[in-house]
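Take a look at the structure below.
A single protein chain has been omitted from the complex, and every remaining protein chain is retained in its original position.
Which chain is which? They are A, B and C, in the order written, and residues in each are numbered from 1.
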Amino acid sequence: MDDDSPEARWERRTGGLLTLASLLFLAAYAVRVLAEPALPRAARAACYATMLAAWAVFAVDYAVRWRFSGRRLGFVRTHLLDTIVLVLPLLRPLRFVKTYERVQRRHGLPRLPLYGRVIVYAGTSAVLLGFSGALAVYHHEHGAPGTTMRTFGDAIWWTCSTLSTVGYGDVAPVTPVGRLIAVGMMACGLALLGAVTGSFSSWLLQVFSREDEEGPPGR
Amino acid sequence: MDDDSPEARWERRTGGLLTLASLLFLAAYAVRVLAEPALPRAARAACYATMLAAWAVFAVDYAVRWRFSGRRLGFVRTHLLDTIVLVLPLLRPLRFVKTYERVQRRHGLPRLPLYGRVIVYAGTSAVLLGFSGALAVYHHEHGAPGTTMRTFGDAIWWTCSTLSTVGYGDVAPVTPVGRLIAVGMMACGLALLGAVTGSFSSWLLQVFSREDEEGPPGR
Amino acid sequence: MDDDSPEARWERRTGGLLTLASLLFLAAYAVRVLAEPALPRAARAACYATMLAAWAVFAVDYAVRWRFSGRRLGFVRTHLLDTIVLVLPLLRPLRFVKTYERVQRRHGLPRLPLYGRVIVYAGTSAVLLGFSGALAVYHHEHGAPGTTMRTFGDAIWWTCSTLSTVGYGDVAPVTPVGRLIAVGMMACGLALLGAVTGSFSSWLLQVFSREDEEGPPGR
Partner (left out) sequence: MDDDSPEARWERRTGGLLTLASLLFLAAYAVRVLAEPALPRAARAACYATMLAAWAVFAVDYAVRWRFSGRRLGFVRTHLLDTIVLVLPLLRPLRFVKTYERVQRRHGLPRLPLYGRVIVYAGTSAVLLGFSGALAVYHHEHGAPGTTMRTFGDAIWWTCSTLSTVGYGDVAPVTPVGRLIAVGMMACGLALLGAVTGSFSSWLLQVFSREDEEGPPGR
């Protein structure tokens, strides 16, 4: 365990700050969207400033770790998740899971099995993506003429029916920007929830085939 | 076969009672929801009492078996299905399948192959979940203003179109609680029916690759 | 190759008759449903007689082959497809594929690879199931009050949007029987098309990993 390398020390020290910045980013965006009509001008500016500051923190962290790695474009590829987080800071809480995992590892505590981890990662990504997508779509839709998305509850309901590919159509975006975000959500949601479903299915098969070997469950 | 261990004896003796309690729970809930406007006050109280009693039976059984296991939190993890049944007693009939399986095993009778068992388990869970979900959503929706779910038949139809992710939208929940239950059903239904579909697909591949080895079917 | 066993001879001789019976069954049902208002009484009776006769042919064939097998319930399990065809004679054309395959085999001609056969079987089943389901649902829906399924074209369109789980909802059944058939179609369609999708995906992966070994395609 080379926990004393500069990178490892950097990550240990910045972990808390980055999680905080991520939560601030999400909170500032939510306040800006949900409290819109009643939001005074100063508060709106404060929201934007918070979002910019949080994003700057991610950018600096990414740059420093790229520096430490001593590599060029290869860094982007091997740190794909970090790169995605840089572009979509709302996904930052995913690092939470990673931090938790590293702690478990260091203390020799058991970690979730493979399928469980894929389900947790993909599921958490889908929930975070869905929440930020619902915020963004609601932002563009709720005042549009002919909209069916009147409250944020409608936006959340629409998000769930979209990500699960059920798609009732009782609520659906009508503006070009809202539809563009919706298409992005469909693409990511399909892939992420497909991974969740596939892993759950594999896990179930594993459980049942293990039962065959070890005898009936419940003993 | 250590069928004489205290746990095994406990399970053999309580099996019938637990199945009965589970069916009573489901029946009491169904009566309470479907006969609502015409239900006299005493009958409603009887329904709630039955549900509480059934749930208490599950809780006691769970506690006793936890005791027998001599373990702590590990029990919750290895008896995941039992824990889920404790929280959602409507899924209790799943133990039916397990009981049937144990009997087949003891008598040396053939059991369903791996994929078949996953399909039966996941499919039965989905049906039970769907039925109890339809009851719960109907309970909250059928009197709401602007509802499209007027009869229990509509609720069942909506459940099937949701679990299969078809989602016509001719019937859809409009109340916050109804939508919350619907989201839970979407999540579980997606996972369970994904497992059914995946296992069926694997089984079909297995059948066809076995045909290759053994010669043409029908001989 | 024991092509001279009684079973093999029986199958060779009855193959053409069974396929004919199956096509007659489907045709009679289609005529009965699609030409309904203009159909004279005698023609309707002829349709029913044709359907009954076709079904009787299947029943006799099934009984004879059961007899030949010299087995009891094991026959039902190993001849699952035949049993399904007995109950749903509309799926009979599936034997077409089997007959074609046996001919290819006997003449030493190449057969479709594993994934291709699963796709063809599951896909053909889905198409036949969809066509007969569209007929049955149209039969019950097209005169119902408040229906959105006015022509048989609507029924086919509804079937495609249901089997693919897209589910627009512009056409949807409103009668209890129509919805019951629809639920059956959803269940079978999900499983069959899931198998098609899964096999196509596996086949694509196989093609691409083969390219890795053999060099670039197109040479």
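What we mean here is this: a contact is a pair of C-beta atoms (placed from the backbone, for glycine too) under 8 Å apart; a residue touches a chain by one contact, two chains touch by 3 or more.
All of these numbers come straight from a predicted model, not from anything done at the bench.
**Student:** Have a look at A:Leu86, A:Ala136, A:Ala172 or A:Leu205 and name the one touching the chain we're not showing.
**Tutor:** A:Ala172
**Student:** For the full complex, which residue in A:Val33, A:Met51, A:Leu86 or A:Ala122 touches the chain that was left out?
**Tutor:** A:Ala122
**Student:** Which of A:Leu17, A:Ala35, A:Ala59 or A:Ala187 touches the chain that is not shown?
**Tutor:** Final answer for the missing-chain contact: A:Ala187.
**Student:** For the chain that got dropped from the picture, name the residues of subunit A it touches.
**Tutor:** Missing-chain contacts on subunit A: residues 2, 5, 7-8, 11, 65, 79, 81-82, 98, 101-102, 105, 114-115, 117-118, 121-122, 162, 165-169, 172, 174, 176, 179, 182-183, 186-187, 190-191, 194-195, 198-199, 202.
**Student:** Tell me which stretches of subunit B touch the chain missing from the display.
**Tutor:** On the subunit B side, contact with the omitted chain comes from 165-169.
**Student:** Under the stated touch rule, tell me which residues of subunit C contact the chain that is not displayed.
**Tutor:** 153, 157, 160-161, 164-170, 193, 196-198, 200-202, 204-205, 208-209, 212, 216-219
Simple rule for what comes next: only the chains that are shown with their structure count from here on.
**Student:** Report, in degrees rounded to the nearest 5, the angle of the rotation taking subunit B onto subunit C when the C-alpha atoms are fitted.
**Tutor:** 90
**Student:** When the C-alpha atoms of subunit A and subunit B are each averaged to a single point, how far apart are the two points in Å?
**Tutor:** 31
**Student:** Any chance you could list the residues of subunit C touching two or more other chains?
**Tutor:** Touching at least two other chains: 165-169.
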